[in-house]
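For chain A:
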Amino acid sequence: MSSDLLVVENLRKQFGGLKAVGGDDGLSFSVKEGSFVGLIGPNGAGKSTTFNLISGVLEPTAGRVVLAGTDLANVRSSDIASLGLGRTFQTPRAFMSLSVLDNVLVGAKSSGENLRSVLLGGWRSSEPALIEKAKAALTRVGLEDRVTETVSNLSGGELRMLEVARQLIRDPKILLLDEPTAGVDPSLQGKLSKILTDLHKEGRTLIVVEHNLHFLFSIADQIIVLQQGELLSSGTPQEIKTDPKVVAAYLGDEHAA
Partner candidate 1 sequence: EEVTVGVLVPLTGELGEFGKIVAGSVELGANEINAVGGTSCGNIRLVVADTGGNPEVGIREASKMIESENAVAILGPTSGVMVALVDLAKRTKTVTMSPYAGTITLNELGGDYVYRTVSSDLGDGAASGLWLKDKGYKSVAFLVQNEESTISPAQVARTTLEEADIELTDFVVYNPGQPSYQAELISVLANEPDAIYLAGGQESGVTVIKEATSGGFEGEWLFTADLAVPEIFDAAGADLLNGRAYVEFADADNSLMEYKAFEALHQDKAGGDPGPFAANSFDMINLVALSLEASGVCSGEGINSVIRDVVDGGESVSSFAEGKAALDEGKDINYEGASGPLVFDPSGTVAGAYTIQRAEGGEWVNEEFYPASAFE
Partner candidate 2 sequence: MTVCLNLQYARGGMINFGTVAYFAAGAYAYAIFTQEPPKGLDQYLFGFDAPWWIGFIAAGVASLLFAIITGWPTLRLRGEYLALTTFAFAEVLHSFLLNERRIGNGSVGLSNVDRPDFSAIGLSENYGFMLSAVLLLILTSLLCRRILASPYGRAVDAVRDDEVAAEAVGKDVHRLRFEIFVISAVPIGFAGALYAMITTLVSPDLFTAEVTFFVWIALVLGGEHTIKGVILGTLALVTFEEVVRSLHFETVRAAEIAASVEYMMTGLIFVMILRWQPFTRFAKKGATP
């Protein structure tokens, strides 16, 4: 039986008086290694904020996050990323002055990133392999035709896929995706769902925030529902679909079936 890879304990985040995550008692849940978790909830429920807390972009007001046995308190977000955590953002974030390919390459850990090897030129030998890898990642998300373009030429959906590609090249142990299908067309959604299930099969842990439930319910094996920062429900997709609390707060009537 696999163990808990990510543990969130009594996590709370307040903005001024607003309790965005954790309400009064704090939010707690855990994610097993190799599982595929969907994180859903009404708008403003605190899903993105939870991601930001886990990945170290925001500091929690209280509570803690433990990743693979490491307490992430006071660990910088770049170090958390180095521990094997990958994430995308709800509003896509691209490096605007770089080309599509370079945007993906930034995700890779290149040996040419310390000054010594830059000055000695030692990094050059490993670069071609990385470029191949980056191109493969771009092909996987359907951007193979746009490798050399500057990212400011990409449309909204394309940017989102670019961000996924940047994570793919990093081989993260656990990947957090914030609304990966928003603005992505149905055919690409199919690609995406394939990518995600593949990643899952490779044994990676995934947490996905989505409002596109057709998409999510068909691939996730566990769903966590947040409402106003607190855990409303959790269970398999089937259980969630029929949970009256979830239906009332989130799904609306028509999904109840």
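The set was built so that all candidates are chains of the complex that A comes from, given by their letters.
Following the convention adopted for this analysis, a residue touches a chain if its C-beta (ideal position, glycine included) is under 8 Å from a C-beta of that chain, and two chains touch if they have at least 3 such contacts; residues count from 1.
The model shown is predicted, which means the values in this text are computed figures rather than measured ones.
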| item | value |
| --- | --- |
| Touch assignment for chain A within the complex, options 1 or 2 | 2 |
| Complex interface listing, chain A residues touching candidate 2 | 55-57, 76-79, 81-82, 86-87, 89, 93-98, 102-103, 105-115, 118-119, 121, 123, 127, 166-167, 170 |
